[in-house]
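Sending over a structure as structure tokens; questions will come in a sec.
A single protein chain has been omitted from the complex, and every remaining protein chain is retained in its original position.
This part shows chain A:
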Amino acid sequence: MEIFRSHVLICGGTGCTSSGSQTLIETFHKELEKNDLTNEVKVVKTGCFGLCEAGPIVIVYPEGAFYSHVKIEDVKRITEEHLLKGRIVKELLFKEAIEEDKIRSINEVDFYKKQKRVALKNCGVINPEEIKEYIAFDGYKALGKALTEMTREEVIDEVKKSGLRGRGGGGFPTGLKWEFTYKAKGDQKYVVCNADEGDPGAFMDRSVLEGDPHAVIEAMVIAGYAIGANQGYIYVRAEYPIAVHRLEIAINQAREYGLLGKNIFDKGFDFDLEIRLGAGAFVCGEETALLNSIEGKRGMPRPRPPFPANKGLWGKPTMLNNVETYANITKIILNGSDWFAGMGTEKSKGTKVFALGGKINNTGLVEIPMGTTLREVIYEIGGGIPNGRAFKAVQTGGPSGGCITADHLDTPIDYDNLIALGSMMGSGGMIVMDEDNCMVDIARFFLDFTVDESCGKCPPCRIGTKRMLEILNKITSGNGEMKDLDRLEKLAKNIKASALCGLGQTAPNPVLSTLRYFRHEYEAHVTEKRCPAGVCKELLAYTIDSELCKKCGICAGKCPTSCIDGVKGKEVYKIDTEKCIKCGACMEACPFNAIDKK
């Protein structure tokens, strides 16, 4: 039998792949060969470790040594020092992996310590392209248990009791959805996985599919058994090529092992899966639009009811769940609903995965128990705001969510608390903003996105969001009036009340929540024609402080429109604001920070 004394895990998620982890893998193979270690050390490509900011990431077991920002030239050293001689290369470790000269393993680093990995349990631990590794970590045990020891009703009951709610954003109780579809009458039923993740800055589902595709497949088979379906579809966007590739491999392996197909576990239950690729329309994340898209129709929503549980794919009862929701199912079946319900808050059980981004030190993927406060996520796990800037707000829920201010940082995260604050859980995007972010501009950015992605079927969304965007553009360009703020608010409320689907109903949220918490910024734009954060170009004027100016002339040399005048060494420089195009090149170039924008 082959025995490997050491495993080198290299992240093969999208983030690390784009920073060159594939070449790292090849280089490790070459170096190991050179040192005659190929029979002793195994290189494993895994899914996302979560700390994308530090990528490419390499973990060496059994020590759990956590190397970050690994470059091609580091591979030789890691191989010769660590793998051959057993000396961990300290200066290549992740900065927090060394404390007072003591080396800490990956699980002891702050970023991971506070996390609780349920949906991401196997991500960064197993090779997602190898079903045996999944099985080694209790894979398909839940399916075995469900099929051989539990009735369909018991499975649904267990999911219901766990308190699991939809992780795609809606937060609808998953068990109820299963029960509705189970009770729906029909000879043919379907199970669908919604992997059409589209929020700007969100990549939770992608990471689960890339790092642990079998977890989703296994859960879908369990779901099929519970509701009485024998066919499933995974709707995933074509712009996730690594996820699609690994899903294909995983489905084929599951078929090979008889975990998909006919007579699974000899219980007379058949189930198979197919992948459907989406073209990347945001609206296709809405369930009825998604179903239309699977059927080959244009991805547009339709009014509900009837809900898909009664009338879904090709008019048959269909159960849709999000990727992360499925990723929780196998653990609930294995560990029991009580275990799952033991985590989280009264009405939000379990954990939630967040994609942490924006002005934050540890950009990446985190999974925390519900009820963890925003402060813990941002400061303890996320490592706080870079460059000593002040925290301003955190945006959750993407284009459907809203901004939460510093006053509410101690709020425990759960579905209901976030809604009460005018935001929402959404699928789990979390974008941190500091004092250099203009909140009007943020609202404009998200609205611009929804205007682009509106399918155009219903007028409130098609016309309403467009009008809102026009007003926002008017404000950010310095032409706003106070009446516009009231107009915005009125429009927003009307759209929320009348749009056809979730996209339109939530599209005004970024505007409403910034109006609620940052009205003073809107007012500064309107009455003072000033952007307090210095973002909205048309409201900015670059000026040179005559006392700080050292008359060096560097700024004048950089100006593309030659609008800076002065005499080198003799006369302070001045910007002609009429000609200035506000590119900011002078400000960046000035060695004395004498240039200001206001």
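Everything below uses one rule, namely that a contact is a pair of C-beta atoms (placed from the backbone, for glycine too) under 8 Å apart; a residue touches a chain by one contact, two chains touch by 3 or more; residues count from 1.
Following the convention adopted for this analysis, contacts and distances are computed from a predicted model.
The listed choices are "NAD(P)-dependent iron-only hydrogenase iron-sulfur protein", "ABC transporter permease", "RNA polymerase sigma factor SigM" or "Rieske 2Fe-2S domain-containing protein"; the UniProt protein name belonging to the chain that is not shown reads "NAD(P)-dependent iron-only hydrogenase iron-sulfur protein". Only one of A:107, A:494, A:546 or A:577 touches the absent chain when the whole complex is considered: A:107.
Across the entire complex, the residue among A:69, A:141, A:389 or A:462 in touch with the chain not shown is A:141. Of the listed residues A:4, A:339 or A:379, the one in contact with the hidden chain in the full complex is A:4. Remark: the omitted chain is touched by one listed residue; of A:126, A:421, A:507 or A:575 this is A:126. Considering the whole complex, the residue from A:265, A:339 or A:379 that touches the absent chain is A:265. Annotation for chain A: contacts to the undisplayed chain at residues 1, 3-7, 9, 40, 61-64, 84-87, 107, 125-126, 132-133, 135-141, 144-145, 148, 257-259, 264-266.
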